[in-house]
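Report on the following structure.
Of the protein chains in this complex, one is absent; all others appear in place.
Chain nomenclature is as follows: A, B and C, assigned in order of appearance, with residue numbering initiated at 1 for each chain independently.
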Amino acid sequence: MREITLSQAVNEALAEEMRRDDTVFIIGEDVAEAGTPFKVLSGLVEEFGTGRVVDTPIAEPGFMGLAVGAAMTGTRPVVDLMFGDFLYLIMDQLCNQAAKTHYMSGGKMRAPLVVRTNLGATRRSAAQHSQSLHALVAHIPGLKVALPSSAYEAKGLMKTAIRDNNPVVIFEDKLMYNDKAPVPEEEFLIPFGEANIKRPGTDITLIGTSSMVQVCEKAAEILSCEGIEAEVIDPRTIVPLDEATLLASAKKTSRVIVVDEGHQSYGVTGEIASRINEKAFYHLDAPVLRMGAMDVPVPFSPALEDLTVPTPEAVAEAARRLMSGEMIHAA
Amino acid sequence: MREITLSQAVNEALAEEMRRDDTVFIIGEDVAEAGTPFKVLSGLVEEFGTGRVVDTPIAEPGFMGLAVGAAMTGTRPVVDLMFGDFLYLIMDQLCNQAAKTHYMSGGKMRAPLVVRTNLGATRRSAAQHSQSLHALVAHIPGLKVALPSSAYEAKGLMKTAIRDNNPVVIFEDKLMYNDKAPVPEEEFLIPFGEANIKRPGTDITLIGTSSMVQVCEKAAEILSCEGIEAEVIDPRTIVPLDEATLLASAKKTSRVIVVDEGHQSYGVTGEIASRINEKAFYHLDAPVLRMGAMDVPVPFSPALEDLTVPTPEAVAEAARRLMSGEMIHAA
Amino acid sequence: MAQTKTNTEDYLRMYAQMVRIRTFEDTANQLYLSAKMPGLTHMYSGEEAVAVGICEALTTTDRITSTHRGHGHCVAKGAAFKEMFCELLGKEEGYCRGKGGSMHIADQFNGNLGANAIVGGSMGIATGSAFTAKMQGRDDVTVCFFGDGATAQGLLYEVMNMAALWKLPVIYACENNGYSEYTATAEIAAGSITARAEAFGIEAHQVDGQDVLAVNTLTQDLVARARKGEGPFFLELMTYRYHGHHVGDINREYYRSKDEERDWKDNRDPIVKFRGWLVDQGVASEAEIEAMNAEIKQDAAEAVEYALNARYPAESEVDMHVYADIEHALAPHTA
Partner (left out) sequence: MAQTKTNTEDYLRMYAQMVRIRTFEDTANQLYLSAKMPGLTHMYSGEEAVAVGICEALTTTDRITSTHRGHGHCVAKGAAFKEMFCELLGKEEGYCRGKGGSMHIADQFNGNLGANAIVGGSMGIATGSAFTAKMQGRDDVTVCFFGDGATAQGLLYEVMNMAALWKLPVIYACENNGYSEYTATAEIAAGSITARAEAFGIEAHQVDGQDVLAVNTLTQDLVARARKGEGPFFLELMTYRYHGHHVGDINREYYRSKDEERDWKDNRDPIVKFRGWLVDQGVASEAEIEAMNAEIKQDAAEAVEYALNARYPAESEVDMHVYADIEHALAPHTA
């Protein structure tokens, strides 16, 4: 299969959906001629024009609100939010308006829109350009949340998101834009709520999201050399969450680590770990472990930043501890 | 001891701290003559004047940002956010600015401010005036989060919050403003990170936050009649979280339910449950159960709204299930 | 009173719509005072000429966004009493199946995209609705209602900038009733409200919001121009709310005087003024007007009676409509 970058995959997904459905448009800062600072959208304005690839002023709440109204009246906006850290600016329009429109209207109105943004640290971009804030939106009923972990998922999930009749927030890992992966030439969609077993295994389950899928895969390779066969699962969407696949694996391996790049406390790992604890408790040989980003603002200094994100070595080490039955915390 | 309402308790806390420290001021919508729609601040403007009880235009991001700058330059603002649902509007100033100022400046600047706001449904206020959004801010390093469960805590935690050198978000339960509780006449503060054992018990631990403390207490009463002695614990602050007290109780009773009025998914219950699972796993006879608000926007209709929040009966029922060993989910 | 080019039928419909709003509010107020209505509500009484003057210049395919003080806009845009009262009472037959209530009432069929409990919260939505019209080459216009207090929200300036840059068919209608909650406008709005729109290159007008014909004539003109791509526009409508900020706001003297209230009610009531004009001009007789009033009262009484007896939504609805295309959000497979 041909290999393309995550950036190209997103670009293809958008182009295909824009060709298929002329109510789809892109709106955000420097999305047209510039094709975004990450150059993900290059070429789209040439094909679809500035009427459908719309450059905005630097007014995130404003263009998010505009997208909600546009979505409510018959279009499918894809809102380009340059950095995931700017989510804070659009929370009201996204969570008070878009997320609640369908419910508050008793099902009579809807807001089919996509917010495409990103996450991920270790790019030396400091505290306001490095956050992974997907937990915030996952907490709000009415929103769906997708976390592609490679070019393949980036394409398939984006196409599904655009066709979904609900607001969807999709977080790309900004460090992965140039990473290549096999992506079919022919059209495909990835349904929401279907986890992907990236690597089958029998001894321990590593659940990773987004950037952390690769981290888990690398950890699994390390462990495999030591005779520990880890199963690596990528939920792909955290809302909806494919509990069945996660539970089946947990019951099979009896040991689980959940790895996510958001801050650990009050974040994604707690939810996934809790569901597994609740529903597979009597199958577990050890508590579900969680590894999130450190609960600190992301520091600029390279000497500090790299300490804040889970690494394959750290995941492998945690897995070894779980396997050996030596559980530091559980007194 | 004399009894006063939660509303009076907050008012007293503010008045005392404003007398003690003339850098403390209140800023928000209709806080002065009107004393807020809930009338919590009545009388303060008469004592402290409009220079320290400052009515603002309806511009939450603006006055939150102003408060950050004021805090960074030597004052201690108490930001009055009329409804917790408006948190979405101030997230950028609160989470990108206030929360990170100390860290990003390498400890050289700080933003000692308080956001006082509220939470709680069942007031027939519909989806945009009924949310309990404390999980969102609990996820952000640099912020502290307090959840008073009675007039006593409302006073003691507010005073601590104002003296704290960090940004603190304090959520009052808007249904509790008129509820009375014993509050000492003499000055007292409640330190952050110290949970309160509201009711000692031996058979099961009920951890409740804010509005859910009373729900847990009522559930404990019901259970007590049936011979089940529940220990009810109020963490009082969720950041910092008093893990030690929660873990000690969990280890003692071996069964835990966490009850919180935020949406259940990706919220507060997941974090607390996970920490207990992680660190008291081998002491637990059953998985930690979670009961949050239903994952739906809050409906207006009274016929629906009451279904969305945990009740004493529901908590008692869950406790019975846990006690009986019959765990529906854990297959 | 300003003259307009509309005919008798239009005049009478405008009058009836104003009376319908007043009657709706009086009835709702009664429901609240007799503790039959759950929650909180904000009365539009006194401001009827604004909603009616504007909405009568619109067609059903034109859209509006509304506010927390939204009953007037809803009636003016064509909603029926029955579904409105059902909504206010949280009943299944309400416009939003009881899920929205007073602060979120919407009527998609008539182009009302909904009330909003976030002050200024619908400014983006209105602008987006105008964006859709432009993108799809349709000529419909969207009116964004909001109060003087809402002009403090930065969102307004963000979307006005975009609307001006892209010439969107949207009319920003600022209902300046002199207060935001318990605070006078002068205390919360610096400078000039119309100048703020003009600074973004948007043509702005201040108009007497108690004069339904003045409002209607101006709006007709602006709507026609907006359809031709000459938008956006900005209107500041000078008006007054008779009741408190919300139904529970009874003691108002610390922020406004009884004299002031009396003056507006006695001398500037939009219904009384328009009624006088109709009779003067021979458009309708006193008797005809009384008959209209009585009929509307009767309608309201019947609708409220119906609504009081109507069914609440079934409990199973609680997790419906969280997501489009998912019947029950909390069904086991998605929970």
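Here is the rule we use: contacts are C-beta pairs under 8 Å (C-beta built on N, C-alpha and C of every residue); 3 or more make two chains touch, one makes a residue touch a chain.
Keep in mind the model is a prediction, meaning the values are calculated, not measured.
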**Asked** Considering the complete complex, which visible chains touch the unshown chain?
**Response** A, B, C
**Message:** Tell me which of A:16, A:221, A:295 or A:317 is the one touching the absent chain.
**Reply:** A:295
**Complete:** In the whole complex, of A:128, A:196 or A:245, the residue touching the missing chain would be A:128
**Asked** Please identify, in ascending order, the residues of chain A that touch the omitted chain?
**Response** 29-30, 33-34, 37, 55-59, 61-62, 85-86, 89, 123-129, 294-297, 299-304, 307-308
**Item:** Residue ranges of chain B at the interface with the undisplayed chain
**Value:** 23, 25, 51-52, 56-57, 59, 61-75, 77, 92-93, 96-97, 101-110, 112, 141-142, 144, 164-166, 193, 240, 243-244
**Complete:** Residues on chain C facing the left-out chain by the touch rule are 152-158, 160-161, 164-165, 187-192, 195-196, 198-202
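Operating definition for what follows: only the chains that are shown with their structure count from here on.
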**Request:** Starting from the Cα centroid of chain C, hunt down the chain whose centroid lies farthest away.
**Result:** A
**Message:** Averaging over Cα atoms per chain, report the distance between chain B and chain C in Å.
**Reply:** 36
**Item:** Overlap residues in chain A, where contacts from two or more other chains coincide
**Value:** 92, 96, 103-104, 141-142
**Shared-contact residues (touching 2 or more other chains) in chain C** = 96-100, 104, 116, 118, 121, 154, 322, 329, 335
